[in-house]
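Okay, handing you the structure first.
A single protein chain has been removed from this complex, and every other one stays in its place.
== subunit A ==
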Amino acid sequence: MSGKEGSGGFRKRKHDNFPHGQRKEEKENVNPSSALMTSFKSFQLELDTRHDKYERLVKLSRDITIESKRTIFLLHRFTSAPNGEEILNESEVKLDAVRRKIKQVAQELIGEDMYQFHRAISPGLQEYVEAVSFQYFIKTRSLISVEEINKQLIFTVENREETTNMTSNSHDKQPHTWSLKVTPVDYLLGVADLTGELMRLCISSVGNGDIDTPFELSQFLRQIYDGFTFIGNTGPYEVSKKLYTLKQSLAKVENACYTLKVRGSEIPKHMLADVFSTKTELIDQEEGLS
């Protein structure tokens, strides 16, 4: 990609210092107020508006990604912290902030075809799904549904001043509620990423001497894995790609459970942590590579 862009830029430069005198002369021949030029001026405006909106959405998407990642890190501390309730509350606050960002995205998309800008916001939404489903799992030990997620993404005009600051255009036709829907594919990709987090949670919970969580997690991961195999390759390419990583995560958790079962009978509880701390390092290294 970058190679092509580079050559494009190069050609352009080469072109610009090509027959200069001749060019200028011709340019004067072009009537700046001709029908063609007028319509191209309107195209310029239209394209700029579109690109600007796209860029704003990319930026929002990035913010959503960062905040969601932070929430996930925070939730990983849940296992080690004695004050779990506090961490859950804090994560809720963070997710609310993320949802405010998503609200801005929804406002940008009022009256637009959401799929036109889908590529800009998709990464952020996936990360949000990952964070929100992780929190949901910690709270309820089950998988959040798309409907549940989308229910939280219906926004109403409650804080007036914020809405007036946002979206300078499309003021007039602002509805009272508007929503953003996470597409099924974004949801699936987010859930696939969730399994990676659950794998980490599993390993670290062993480190904390929590013996039940790994078994629970392997059960849960297996359900998700079954679900993904059921979808197989009906979904788009990205979904099948994640299947491989998902399988690896599942294998790691299953191996951990195996070790717990076999070694657990001989090693005293307080020493299990040592057995797994070496394992975790290995996993983290692999993760870093992939």
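Here is the rule we use: a contact is a pair of C-beta atoms (placed from the backbone, for glycine too) under 8 Å apart; a residue touches a chain by one contact, two chains touch by 3 or more; residues count from 1.
To be clear about the criterion, contacts and distances are computed from a predicted model.
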Chain not displayed: protein name in its UniProt record ("TBC1 domain family member 15 isoform X1", "Ribosomal RNA-processing protein 42", "Translin" or "Fe-S cluster assembly protein SufD"): "Translin"
Options A:59, A:76, A:100 or A:118, residue touching the unrepresented chain: A:118
Where the missing chain touches subunit A, by residue: 4-5, 8, 11-12, 15, 18-19, 22, 26-27, 29-31, 34-37, 39-41, 43-44, 46-48, 50-51, 113-116, 118, 142-143, 145-146, 184-185, 187-188, 220, 223-224, 226-228, 230-231, 234-235
